[in-house]
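Left out: one protein chain. Kept in place: all the others.
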């Protein structure tokens, strides 16, 4: 997320109660998670093992829980609670704004677009032309939708990222990460009924042009779905997964977070994808393997009793 | 789908820009997919391997991409793009009609039926008597609901079929098949919260009398569910599946499209049904087998290390 105008880093330090170390005169221009940062961004890190990655990222301003050596020109904001400081900034720059009516006055809806009754369209939403939004859809604030998009009833775009920091020593253990990312739907997408696409934590959750999603699909925060993909009903995609173009996922497939599915991969129904897989192949199983050897495994399993009998002379279970 | 009144086949040829071959004087009375056609229907075929099936079906008028020999009395409408011609006809005879209010003036709602707030009821919907429709339900145009039906909140009846034709050579690869079928819910059905039942492409998606569906269930286009079935939460049923009477599907079961589950079959939780299965038996696994041998497979798998040790003298992995 980029700010509307630059903010002096000293202001950020004062606002979060952090100690400023390093360059004290530059401006912050946005706020982003480590995998999305660009120059001018504030990011945060609170685990030593990620210090290096964050300090050497494009982020200009780093909220951190220890004063450490840092690259020339960067600013450290040192505080015991980088997560809390980061969340405070998100809430300041992207405060929740209640809506008084079903379609916000700040929403922009293109020519030829039909919005059916019962649909909620939040603040600063932009919808292109010739779209059809069926009844009882919910479109959270800041969502961007292209042209010729069809969204079926009950679908929800832009709910918060499911992202928490655990504090085992507290009574309420999970601290909520506030999200300031958006959902961005490109042209010619169709989304089925009762599907949910969460907003990104700081970046965008993106559905590429021409992709078709069936009913009851879940797309986690910050996932990036390519062009001309086809996902059947009840598929679930974890946060920040990257699904390249023309991927086909059949019904009830589950995809873990933070991985990559290569272009044109096909994943058979009910399979589970726990880690990155190459494009251009078919997969099956939970966890998935390539479909053909995985199917052969099923045949081999059926042969165990015969093998047992050959070795032991009986096949009693 | 049957037309309100017969349409001269010559008009159909002119409207779709197809070349008329064969009987030029008869009328079209409806439009249907190949597995649903009756006499008088227009159907379409664009793969040579299905030519015979379509030409010898009950369809009277066949939109086809090649001029071929045809049975006496039929009419061919020859065009390079039968799919596009068919979709154009569906859009003409079943145009989308936006709704200005939550309950359409053309909806007919029976005596004793309660409709809770926030529920959308589209054009030409018919609901029987003594039903209870909970809040925030969406009932698309043309849906038919019997008597004594309970529909819980957030459920969606009649969203479009998830059915596309792929065109790999185009930028937007998936062409949408417009649906003109309906959802038909028989008497004494109960449908849980957040369930979706899609309309058929040309025929109806049917839920038989006395069937009970839990929450988050997906029923694909044109599926036909028998009487007194019981489906637990998060079950998914593919398009045109036929589920006979008294079938029990436990939670998260997935059923592929275009298959048959016999009367009284029971499928255990999380199982996947990729092809037709007989009635009267219990099933388990993904893909399913009969429950007892499938359970034994699990026990055999646990014995592999012992067998390995017997053969190799160790069980190191």
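Letters are used for the chains, namely A and B, taken in the order the chains are written, and counting of residues starts over at 1 for each.
We adopt the following convention: a residue touches a chain if its C-beta (ideal position, glycine included) is under 8 Å from a C-beta of that chain, and two chains touch if they have at least 3 such contacts.
The model shown is predicted, which means the values in this text are computed figures rather than measured ones.
Summary of contacts with the chain left out: across B:242, B:259 or B:304, the touching residue is B:304.
In the complete complex, the hidden chain is touched by one of A:136, A:205 or A:228, namely A:136.
Residues touching the missing chain, restricted to subunit A, are 96, 98-102, 118, 120, 122, 136, 138, 140, 154, 156, 159-160, 162, 164, 171-174, 176, 194, 196, 198, 216, 218, 220, 234, 236, 238, 252, 254, 256, 270, 272, 274, 286-287, 296-297, 299-301, 303-304, 307, 310-311 (touch as defined at the top). Contact between subunit B and the unshown chain involves residues 114, 116-118, 132, 134-136, 150, 152-154, 187-188, 190, 192-194, 209-210, 212, 214-216, 228, 230, 232-234, 246, 251-252, 269-270, 286, 298, 301-302, 304-305, 307-308, 311-312, 317.
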